[in-house]
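Before I ask anything, here is the structure I am working with.
Complex shown without one protein chain; remaining protein chains in place.
Up next is chain A:
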Amino acid sequence: MTVTEDYIDASGGDWDEVIEKAQATSAERLVVNMGPQHPSTHGVLRLVLTLDGETCTEARVGIGYLHTGIEKNMEFRTWTQGTTFVTRMDYLTPLFNEAAYCLAVEKLLGITDRIPERADVIRVMMMELNRMASHFVAMATFGMELGATTIMTNGFREREMILDIFELVTGLRMNHAYIRPGGVAQDLPPGAVGKIQELLKEMPERIKIMRKLLDENPIYLARTRDIAHLNLPGCMALGVTGPLLRASGLAWDLRKAKPYCGYENYEFDVPVSDGGDVYARYRVRMAELEESLKIVEQCLDKLRPGPVMIEDAKIGWPAKLALGPDGMGNSPDHIAHIMSSSMEALIHHFKLVTEGFRVPAGQAYAAVESAKGELGCYAVSDGGTRPHRVHFRDPSFTHLQAVAAMCEGGTVADVIAAVASIDPVMGGVDR
């Protein structure tokens, strides 16, 4: 803690001491640390705020507290094992991470057109469910940070419905590693379609309740309207995409502009709002929930029986799993096939699992419209069984740069609203 004529730097100090020293000096400005351990900074985000009374005159962001070296670790595992790492980056949008990674690997392999249709439909369905789950958390944590716990409990309750579906389909509530290069890890289990139909029936009502609670809520409006404004040129300069960009009035969505996984076959709108403030971002997310429901409904209509993994014995991992006494594993049919009827199948299985597949040398960039914005994966192969380099352009990482533009000149309380409206997840920011 340092005290000068000009400012009091309270980082790392004791509050009693700060107050005592503040009273003794004529300095008007106070520098405080918000985070990295603070319930309303979305994980381990550190904000260094310079305060002049209630006004925040400078906001600086410190990140890196959750850096886990995922990109480096991936260089020491096979291409398929990579999905297990990327799913842990932005832990609220695991399926988007996997999809971006797998699309990049598939581009490198040149098999983009050979992904089975059923796998694409399942991918789209899972991604849209994931978008809803992520938006629910965004709104829930936002409500909590403003002091409205009902929004928090409601948001997490709705998300739980989606997590139940994820658990049924992938076996896990998060960190799924479900989307794999060539398709998905396994087909939908019996009962999954029924459970999704249940969600489709129940969810519109739940969204309506959320809207009733927030859309016209005077307290909510006071805390969100004209707060943390970011206009379109600001978004462009700072590389802001996703709901934040659409809340500034530009209907830009990669699902429409550069369709992947067959998004061109679905009917949905791109919600836009032109407020450019926290409330506009809320409106866009809310409308996106409804659009996602539409897409999930169309996915169920499009589901046709068929394979869910590419029919290429040198790339496609066995995707017919079954539940055994010791947990999920290869189905007895597959084991019988490789152990007693096909020598080639055994060789392929062995090579795939121990060595992995080789990916032709080169580079590829694949981007998906994640719940937070453009999530890009840049993959470089040197022709081996492991990536030479994989880099993720995480939307949260890019968007956090906008904190200064959104917060400076506003009040301290609005800093919380601004950061929450960006919806950053530090797992993705730091990777």
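Rule of thumb we're sticking to: a residue touches a chain if its C-beta (ideal position, glycine included) is under 8 Å from a C-beta of that chain, and two chains touch if they have at least 3 such contacts; residues count from 1.
Going forward, contacts and distances are computed from a predicted model.
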Among "Transmembrane protein", "ABC transporter permease subunit", "NADH-quinone oxidoreductase subunit C" or "ATPase", the UniProt name of the subunit that does not appear here: "NADH-quinone oxidoreductase subunit C"
Sole residue of A:Gly69, A:Gly147 or A:Gly191 that reaches the chain not shown, by the stated touch rule: A:Gly69
Chain not shown: contacting residue from A:Asn33, A:Asn217, A:Gln298 or A:Gln401: A:Gln401
Which of A:His42, A:Lys107, A:Arg285 or A:Lys372 contacts the chain that the document leaves out: A:Lys107
Contacts of chain A with the absent chain, listed as residue ranges: 63-64, 67, 69, 71-73, 75-77, 107-108, 110, 236-241, 250, 252, 257-258, 354-356, 361-365, 367, 374, 376, 378, 380, 382-386, 388-389, 391, 393, 397-398, 400-401, 430-431
